[in-house]
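Of the protein chains in this complex, one is absent; all others appear in place.
Every chain is named by a letter (A, B and C) in the order it is written, and numbering of its residues begins at 1.
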């Protein structure tokens, strides 16, 4: 088990009702962490076009998660 | 024989030394007229990328020439 | 001129003449500029106004990366992006992209590359406020579990 920090943005913040949270997890990737968090936040849907960042760097869904990481979950972007 | 008016633009005006002229010609097209005028203005070269207009309408080099027409000879353009 | 940040997030209306001014360069014959404007409708729904949320630390870092890529791929002399945050009204510019190059083909292609990448890579989200009173995050049909 390791402790990670999570931040939710835009639609995800609305659906989870929180802006950030800290939790202990067995998840080894952002993908696994997201799926785990769907249990805690049942309104979250699939993450098809979502993006993820770790510690303010854009990341892959399969990158390794380390203790103390801050994981940013970005719903599909719509800038421009 | 028919009378036509000719106007020269930009580099052509410099090479012929005139802005406009009126002449009698047997030429039935702007192409033939241009070739005829090379005799009068020996500094004129080939008309590869040149454009032609008749009476302020863009034209083909093989369009018919009518008495009283004004033929505009445009050297290769370079706007923009 | 060279100290103007190439990627900026602005909470106030974008100063377009200032962008052009920062891009001026007598080595360049071509200046291409694109603006995204707030339209009065989207997907057939009447839009009243719009709100942009920008996660600025990452938007700036990724925005600069996009500009760098465009400058290299298209031999741009310079490129700049300013993106709005906050509340926007119809007709406001949401984003301005500018690119210079000695020749026009590169300026057009570089400008196009930047706006295309900005739209898919930057952590920026648009919430539309509809004439009906509803508000909705754009592109987020799939964010919510359909069973809820």
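Keep this in mind: a residue touches a chain if its C-beta (ideal position, glycine included) is under 8 Å from a C-beta of that chain, and two chains touch if they have at least 3 such contacts.
Everything numeric in this text was worked out from a predicted model, so none of it was measured.
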Given that one chain is not shown, what are the shown chains it touches? B, C
Residues belonging to subunit B that touch the chain removed from view: 9-12, 14-15, 38, 42-46, 48-51, 53, 56-58, 72, 74-80
Spell out, residue by residue, where the missing chain touches subunit C. 16-17, 20, 24-40, 90-91, 93, 100, 102, 104, 107-108, 111-112, 115
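Rule of thumb we're sticking to: only the chains that are shown with their structure count from here on.
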Rounded to a whole Å, what is the gap between the Cα centroids of subunit B and subunit C? 50
Between subunit B and subunit A, distance of the C-alpha-averaged centres to the nearest whole Å: 72
CA centroids of subunit A and subunit C: separation to the nearest Å works out as 25
For subunit C, what residues touch not just one other chain but two or more? none
